[in-house]
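All protein chains but one are shown at their positions in the complex.
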Amino acid sequence: MKAVVKENAGVGAVLKDVEMPILNEGEVLIKIKAAAICGTDQHIYVWNSWAQNNSISLPAILGHECSAEVVEVGPGVKNLKVGDYVACDTHIPCGECYQCRNGQQHICQNLKLFGVHTNGCFAEYSKIPAVCAVKIPKSIHPNVGAVLEPLGTAVRANVEVQSSGKNIAVIGCGPIGLMAVSAAKAFGAAGIFAVDINDYRLGIAKKLGATEVINSSQVRSGDKLVELTDGTGVDAFIDASGNTSAILDGFKGLRKGGKAALIGLPSKPLEIDLGSQVVFKETTIIGIHGRRMFETWTVMSNLLDKGLLNIDPVITHVLKLEEFDKGFDIARKGEGGKVILVP
Amino acid sequence: MKAVVKENAGVGAVLKDVEMPILNEGEVLIKIKAAAICGTDQHIYVWNSWAQNNSISLPAILGHECSAEVVEVGPGVKNLKVGDYVACDTHIPCGECYQCRNGQQHICQNLKLFGVHTNGCFAEYSKIPAVCAVKIPKSIHPNVGAVLEPLGTAVRANVEVQSSGKNIAVIGCGPIGLMAVSAAKAFGAAGIFAVDINDYRLGIAKKLGATEVINSSQVRSGDKLVELTDGTGVDAFIDASGNTSAILDGFKGLRKGGKAALIGLPSKPLEIDLGSQVVFKETTIIGIHGRRMFETWTVMSNLLDKGLLNIDPVITHVLKLEEFDKGFDIARKGEGGKVILVP
Amino acid sequence: MKAVVKENAGVGAVLKDVEMPILNEGEVLIKIKAAAICGTDQHIYVWNSWAQNNSISLPAILGHECSAEVVEVGPGVKNLKVGDYVACDTHIPCGECYQCRNGQQHICQNLKLFGVHTNGCFAEYSKIPAVCAVKIPKSIHPNVGAVLEPLGTAVRANVEVQSSGKNIAVIGCGPIGLMAVSAAKAFGAAGIFAVDINDYRLGIAKKLGATEVINSSQVRSGDKLVELTDGTGVDAFIDASGNTSAILDGFKGLRKGGKAALIGLPSKPLEIDLGSQVVFKETTIIGIHGRRMFETWTVMSNLLDKGLLNIDPVITHVLKLEEFDKGFDIARKGEGGKVILVP
Partner (left out) sequence: MKAVVKENAGVGAVLKDVEMPILNEGEVLIKIKAAAICGTDQHIYVWNSWAQNNSISLPAILGHECSAEVVEVGPGVKNLKVGDYVACDTHIPCGECYQCRNGQQHICQNLKLFGVHTNGCFAEYSKIPAVCAVKIPKSIHPNVGAVLEPLGTAVRANVEVQSSGKNIAVIGCGPIGLMAVSAAKAFGAAGIFAVDINDYRLGIAKKLGATEVINSSQVRSGDKLVELTDGTGVDAFIDASGNTSAILDGFKGLRKGGKAALIGLPSKPLEIDLGSQVVFKETTIIGIHGRRMFETWTVMSNLLDKGLLNIDPVITHVLKLEEFDKGFDIARKGEGGKVILVP
C-alpha cells in the first residue's frame, strides 16, 4: 500500500509502497477515506526540536486525523465490525492506570498517540486499537470525519464552559479556534468574540457565527472584551492560540467568576499575576487535552448528524495523498484552514 | 387607574377603577406595557380549590406576568431608576432565610408570589419589590417581555439538563412546554422530541424546532423515545405536563444515567416504581420552581437580545386589557398559546 | 472444591464438592478469604418471586460479596497478577454500550451480576472477570474486605450528597444504612440523623457516629428532622430502607433545595406528591445503583487504609462456610449486622 513515510531526521517525507499492517489483539484495520494535516504532523515533517524530543522512532507513517472504514477486525475486538464507518481518537489509553479506571482514559498516565508513537493514517490503510476507532453517522462527509479529532477538542471546550446563552471569547482563529467558534454557535452562545491578528481568519470566524471579531494587533483585546460586555467581562474564554500575550489579554477580559479553557500550547512560560487574574477574580482555569472518551464524541456526532455544527468553511483545501508536500506547505503558511489528504 | 379585580369568591373578575398604589421601602411603581395570562391566574379567576386554599385575600388585582416601565422608585431602591424597562419575577424572597442567604432566594422559605399574595399586573400600573423587577434589553418586544417569567422556567430546565448536543424529550406542549422546545433549540439540543396529545400544539412544537413530535394518545411515548434513540433512551426529559401517566412514560423513555427536570404540577400523586425507574437507572430528578434569580434571567436576556430564542409562535392572542374575560376564555380552552393583555 | 450450591427451585441450598472453575479470556481465579451474605443472596436462597423472575439459571453457587486472593490469571488480563489482594465489584459491564463508553459502566445497559447471573463466591474458589476484581490495601481485614461492595454503595451516597459539614439523615439502619452512617461520619457530616424502627439497630448507628437517632415507630421522622434543624430541614437524606412511608417522611424532613439519594428498593410503588415534595422544594433526587467503577473504590480504600472508616460494629457474626444455613437464618431475622462466611 502507499503511505507518506518519514524515513530520517531532517525536513520532509516520502510517498512509498509499504507492507500492509498486521493486526494484533484488539486492533482493527481501517481503509482511510480522508485524512487531515495537524500542527503535530508539521512538527514531525520539519523535524523540529519538539519532534526530536518526543520518543518518535523512524521510519514512521505520518498522520493521525482521519475518517475510515473498518476492513478487518483483530482478535478480541467486540465493538466494531467490517464495514463500520469510523473516525479516530488519537489517544491510546493503557486501560490499567488510575485515570483509565476512573473515567479519564483520555489523560491516561501512559498515554500513547496514534500517528506519533505508532504508524499513522497518511496512507491507504492503517491499523489502530479498536478503542480509538469511533463509529460515526454515515451522514458525516468523510472530509468532515477527518477533522473530528480537533473538532472534538473545540466541542469539549464549549461543554466545559457551558456556552449556551453566555458571552464567550475564542482566542486564536487557527483551525481549532475556528471550530470552537462553530461549536459556540451550535451551543447557542449569545456573544461570540473571536480574537486573532489575521483578518482572513477573522473573516472565516465571522462566517461561522462570531458576533464580533477583534484584531488584537490593532486593539487591546482584553479591554475590548470588557467594553463589549458593558464593563463586566466575558463569561469564559477558550484559548486556541497558545500565545502567552493573547492569553493574558483573555484573563483581563474575563469577568469575575469566569472560566478559562486552555487548549493552546505556548512555546514559552506564561507569566501571570495570580492575585489579580485568578485569586481575586475567582477564575476557574480548565486544561483541555482533547476529547473525553467518548462523551465528547457523542455530543459532536449528534450535532453533526442534525446539521447543527457547520465547519465547512474551515476546510479550505482538499488534495490527493500524493500532494502531501503541497499540503504541508499550505498548512505551514497558516491561513487558518484545514488541509485534507485523500488517498 | 384601571385594573382587573377579583372581588369575591366565585367565578370571574371585574374591570374597575382603583387607587394608584403607594410605594413602600424597596418598591417600585411600574407602568404595564403588556401582561400575560397564566394557569395560576385561571385558578384564581375560576376560584377553584387551589385558589381557595392558598392564602389569597380578596379583593385582589390579578396577574403576575408582565413587561413594564419603571415610573417611580421607592425609598432605599438602588438598582433601578425611572425609565428602566423591566420584566417581573414572581418570586418575592424574604432576604433573610437560609435559602435567601445561600444563593437560592427563588426557593425562599417564606416565599410570597407577586399577583397571588400581592396585587398583580392586570392593570395600568402596579407596584412590586425592586428585587423582582429585572432590567431587560430594549430589543425585547413588550409582548415577549410579558412572558419572560414562564420562558425563564423553560430556559432553566434546559440549563439543568445541559441540552447542547443531547437528545431531549419535552413532555406537554402547553406554553411552558413549547417554550422549553424553543430553549432546547436555542441551546443546540440535537434531538428534540415533543410529546403531547394535541396535534395543534405538536404543530407549534414542530415550528419551534422539535425534531420529532409524538402524539401520546396514539403511541406509547416511552417506547417511542427508546426507539427513536436506537434503544438507548433520551439523555433527559423536561416535564411541563403535570400528567402523571405522561411523566411515567418519560421515565421509561429515559436512558440509564439520564436526567428528569420536573416543572409540571400533577393534580394527584405520582405512583412510581423507584427500583426500575430511579435506582437501577441512576436517574437524577431535578425539581424546578421557576428561574434562578438571576442567572436564568441573564442567559435568557442574552439569547433573546441576539435573536436566538424564538417564541413568537407561542403568543397566539394579543387583546386589550378590557377583553380579559375573552382572554381567560381562550386560555381555558387550552390551545397551547399565550394570551397577552395590553392595558 | 467446596461450594454453597442452590440446586433447585424451593428454599435452601447445599454445601457440596464441585469442579474448580476454568478460566476464560479476561477472567481471574480467586481464593476466597471471606464472603458476606446480602439480601439478594437471601432472595435466591428462599427462592422468592424476585429470584424466580431474574434470569437465574440453576444449579448455581451463591454469593457475590467477598475478599480474595488472585491465584490464577486468564489470558488477556493485564491489571492483576497472582498474589494480588482483591475485593469484588458485582457489576459485570459489557464494555461496549453507550454507558460503558461514557464513564458509567456500573450502569451498563447489558449489566450482569456476579453471583446472580454467574456462579458466586460462597465457595473456596471463584472465577470473576478481571475488571470486577479490585485491588485493595493489605491493611484492610478480609472480613471488612468482604463487605466493600455494600460499603461502596454507602460511600457513594455520601459523595453524591457531599456530606461534609452538612445535616444528613440516613433512613433505614440495616447494613447499608449503618455503613452510610459510618461514611457520613468519615466525611465530616455535622448532623447525622439515623432513622429506623428498631432500637437495636439505632444503637449501632449511635456507636458509628449518628448524632441523633430517631425511632420512626414513635415519632413522625419528617417532622422530627425539621425540628432538629431549627425548622429548615436536612440538607440531604440517604434512603437505605426501601420503605415507601419512610421515604416520604424523608422528603418531608428535607430542606428546600435539598438532595435525596435513593439506594433502597421498595416492594411497591411510591406515591408521591411531586408538587410539594419535588417541584416547589426543588429537590434533587439521585438514584444510586452501587459504586462508580472505580472512583468510589478509590475513595473507600483511601479511607479504610487510613483508619477513617469504621464499620466493625456492622459485622456482627463470623461463621465458617459450612455454617451457611445458620448464617442465612441470622440474616433473615434482620438484626442489622452483616454475617461473614469464611471458607
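So that you can tell them apart, the chains are marked A, B and C in the order they are listed, and the count of residues begins at 1 in each.
Simple rule for what comes next: a residue touches a chain if its C-beta (ideal position, glycine included) is under 8 Å from a C-beta of that chain, and two chains touch if they have at least 3 such contacts.
The structure presented is a predicted model; accordingly, all values stated were derived computationally and were not measured.
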One chain is left out of this view; which of A:G12, A:G287, A:G307 or A:G334 touches it in the full complex? A:G287
Of A:G39, A:G203, A:P266 or A:P313, which sits in contact with the chain we cannot see? A:P266
Considering the whole complex rather than only what is displayed, give the residues of chain C touching the chain that is not shown. 155, 158-159, 162-167, 186-188, 190-191, 211, 298-300, 302-303, 305-306, 308
Just checking the interface: what residues of chain A touch the absent partner chain? 98-99, 102, 104, 107-109, 231-232, 247, 255-257, 262-266, 269-275, 278-289
Just checking the interface: what residues of chain B touch the absent partner chain? 25, 76, 78-79, 95-96, 98, 101-103, 292-295, 298
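Note that only the chains that are shown with their structure count from here on.
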When the C-alpha atoms of chain A and chain B are each averaged to a single point, how far apart are the two points in Å? 40
Scan chain C for residues touching two or more other chains and write them down. 98, 102
